[in-house]
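For subunit A:
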Amino acid sequence: SAGASDSGEQAKKDSMTIAFTAEPVNLDFTSTSGIAIPEALMENVYESLVRVDGEGEIQPSLAEDWDVSEDRKTYTFHLQKGVKFSNGADLTSEDVKFSYERVQDDWKNALKSKMDIVDSIETPDDLTVEISLKKPSNTWLFNMTSLVGAVFDTEGTDDLANEAIGTGPFSIEEFTRGQSIDFVARDSYWGETPAVKNVTFKYFQDAVSASNALKSGEIDVVSNLQAPELAGEFKSDDYQIISGTTNGEVVLSMNNAKGIFKDKKARAAVMHAIDRKAVLDTAWAGYGELIGSMVPPTDPYYEDLTGVWDYNPQKAKDLIKEAGIEGEEFAFTVPNLPYAKAISEIVSAQLKEVGLKANIETQEFPAVWLDKTFTKHDFDMSVINHAEPRDILTVFSNDYYIGYDDSKIKKIAEKADTGTEEEYISGMKKIARTITEDAAADFLFLFPNLVIAKSDVAGIPANRVSDAFRIADLSWN
Partner candidate 1 sequence: MISYVANRAIQFVLALLVASVVVFALMSILPGNAAQVALGTNATPEAVAALEAQYGLDQPPLIRYFDWVGGMLAGDFGTSYVTGAPITPVILGSVQVTGILVIAAIILAIVIAVPLGTFAALEQRNWIGVTISALSQIGIAVPNFLAAIILVIVFSLTLGWFPSQGWMAPVEGLGGFLIRLVLPVVSLALVQAAILTRYVRSAVLDVMREDYIRTARAKGLTRTKALFVHGLRNAAIPVITVAGVQLATLLVGAVIIEQIFVIPGIGSELVRSVANRDLVTVQGIVMVLVLLVLVINFIVDVLYPIVDPRIRKAS
Partner candidate 2 sequence: MDENLLEVRDLTITPAGAQAPVLQDVSLSLAPGERVGLIGESGSGKSLTAQSVMGLLPEELRAEGSVSLQGFDGNVLAAKEKTLARMRSDLVSMVFQEPMSALNPLMRIGDQIAEVLRIHGEVRRGDIPGRVLDLLTSVHMPDPASARFAYPHQMSGGQRQRVMLAIALANSPRLLICDEPTTALDVTVQKHMLDLIAERVAAVQAGLLFITHDLAVVAGVCDRVSVMYAGRIVETGSVAQIFTDPQHEYTRGLLASSDLESTDARGKLYTLKTALSYAGPTEAADPTGVAGSGKEVASDDADEPATASTGEGLSTDTSAPLIDVSGVSKHFRSRGLLLRRRSPVRALDDVSFSVAAGQRLGIVGESGSGKSTLLTILSGLDRPTSGQVRVGDIRVESASSTALKSLREDLQIVFQDPFASLDPRMRVEDIVSEPLVARGMARDERLARVEEMLLAVDLDTTAMRRYPHQFSGGQRQRISIARALVTRPQILVADEPVSALDVSVRAQVLNLLTDLVDDYALTLLFVSHDLGVVKHLCSDVIVMKDGRIVESGSTEDIYANPREDYTRSLIAATPSLAGALASAT
């Protein structure tokens, strides 16, 4: 319809344009944090030994299969045969060893700590990698599905910021900073050739622009709509609206270490004062899920804890009286992100109902929020989407900005990680419940994976369980 449909029907079949919000500032996730780079590169350009599927199960990737030793400390991975990097080099076990040792030595991304547990890496032959851990871990293999597991060519790390050389189904044809990334399918890919050969990631600061572009046919998919109210406009046969889960828990965080929310009664009052259903409906148009804890439903240790704190303003008022904080003002630092700003308006209104006055202070995200709230812990209340997978233990550790006293859960966590799978699950459940019952933070809702696409696009995963946005499975109907 629009003037931009310069690509005819024929060409349409093997190309697709997808809108994203957070743009990669460069291509190097080893030294730059944030979700934007792995979202574009993992599973598309870089691959790990293993990956996680839509149900949260770990699946083989570069490793055909793997063995775990009796003491659960040594993993032996058997690599796929005939895997080539996009620069033509063959994948060997040396590359894996090089890549993983590099995590510990050269990476600057804070997530590199996920590899701290690795003791040694051996390469008995070209296609076998033996990785020994310092102690058994239930989380390590899962962590390997994230960016720390990415395998680089020994010769391919000179200019990571601008050139990505991986084994994945796509290579980057063009990276226009701040605007778009053009992916092109590789002929020499070891696995199945993707159905759509040319995929473009286009970055939109503004959700309305993205939705307009979809309406006028200039793009095909909006990967995560940041203005969910707009979804209503796509309720027709021409489009599909996919609302799945992510790993992002939208947390109304309270400073457990100092200020008025040091007192559990104050935090409990907040838990009772917030009508999470209303928050979800008004701030995010009802898209998303109420969770009640720091665990998304796709995690193996998920448990529905929405009933622990009911919406009960009267109770909240009583608790406030008990805590002696009636009419107190406190600092509510809000990152300037669409969801956070919307939430802050309804939350502060609900708190006002029970007699708490939140002084909203909008902080530029990431720079100022990271500096003041996150690093300097200069806040009473804040709201943020903690998007990393399985991050409960990180967020509720002692020195994290929330300041949760983790003495109760530290032991359980250690035991769970080194124990059997069942022990792991039950241990983690216990941790999640403890945190919720402590009213350490208010888990408002699970951030939705709200994808809008033309109706003839297939292969879009409903749930986002890893950072990666996998494009190899996309196709046109």
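Selection rule, in plain terms: all candidates are chains of the complex that A comes from, given by their letters.
To be clear about the criterion, a residue touches a chain if its C-beta (ideal position, glycine included) is under 8 Å from a C-beta of that chain, and two chains touch if they have at least 3 such contacts; residues count from 1.
Small disclaimer: the values here were computed from a predicted structure and weren't measured.
Participant: Which candidate touches subunit A in this complex: 1 or 2?
Facilitator: Result for subunit A: touching candidate is 1.
Participant: In their shared complex, at which residues does subunit A touch candidate 1?
Facilitator: Subunit A residues touching candidate 1: 1-4, 6, 23, 25-26, 28, 31-34, 108-111, 113, 161-162, 176-179, 202-206, 208-209, 212-213, 215-216, 218, 364-368, 370-372, 374-375, 394.
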